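After the structure tokens below, expect a handful of questions from me.
Apart from one protein chain that is not included, each protein chain of the complex appears where it belongs.
Here is chain A:
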């Protein structure tokens, strides 16, 4: 059989891709946001229970060490913020093991940026402006939703108060899982399933959707605050276009001890699930200890946005060589 050496994307698409990346750089240059480049390899990795990190062995100045391929440039960029960089952005190669599909590639490009002094609302405004700038003749309205409201209107449930038993039943049925498949699963897994399978496909249709006020348990590296109903929620937003999740933004957590506690919680959960623990990034914690300016940051899957801007059906159509062909 002939070896398939050809690119995943057409050359004409790669030209368009380069043009869009130049637009991104011009967008941030006009706003005085500094472009930075941080390492792909780090001594710490992401403890996030649902991300599988790749790691490699390297001969370093300290001898043989395990180094982690970054799942996003977040930790290094936050260390720059703590060192006084001011607003920064990066087009960063990021790696998530096992993620291959029409919207996923193990190695992908993340557009991540941080805005010291910004509120979440100001960052949402900037992120939606960037998306509109990259999409050809974009005239769609930006529509805001609260997580709770989405579950209420689409599924007629309150995600914060529904009993776990009912939630498991509903998620198994609407998510097309085997009956009883979710019998031991957590609230979060059931909510993730309903969000991914039922709600997401309806978002970003004829509009750019912004989802806010996620459950506090889904805060990751975001702060938590009380919403209008007095419920504790994550200070986090996501953007959706054409049923595709594009970006995830936080009002950033700056409290080092809270951050350490969340990393430890992640590793405890990893142990419970029989997953390997990940080395906690002590340098990030030290940087937070030193002091990171208050502000907001967002990670946007630029490959997906390019895919949508060029009207391509699959992610690999905008990648020079997608993982199956790398």
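Simple rule for what comes next: a residue touches a chain if its C-beta (ideal position, glycine included) is under 8 Å from a C-beta of that chain, and two chains touch if they have at least 3 such contacts; residues count from 1.
By definition in this document, contacts and distances are computed from a predicted model.
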- Note on the structure: From "ABC transporter related protein", "Sulfur carrier protein ThiS", "Elongation factor P" or "Sulfurtransferase", the UniProt protein name for the chain not displayed is "Elongation factor P"
- For the chain left off this view, which of A:142, A:157, A:177 or A:310 is in contact with it? A:177
- Note on the structure: Touch with the missing chain holds, among A:16, A:125 or A:192, for A:192
- Candidate in contact with the missing chain, chosen from A:14, A:41, A:55 or A:100: A:100
- Message: Touching residues of chain A against the unshown chain: what are they?
- Response: 48, 50, 98-104, 175-178, 181, 185, 188-189, 192-193, 195-197, 200, 218, 220, 238, 245, 248, 299, 301
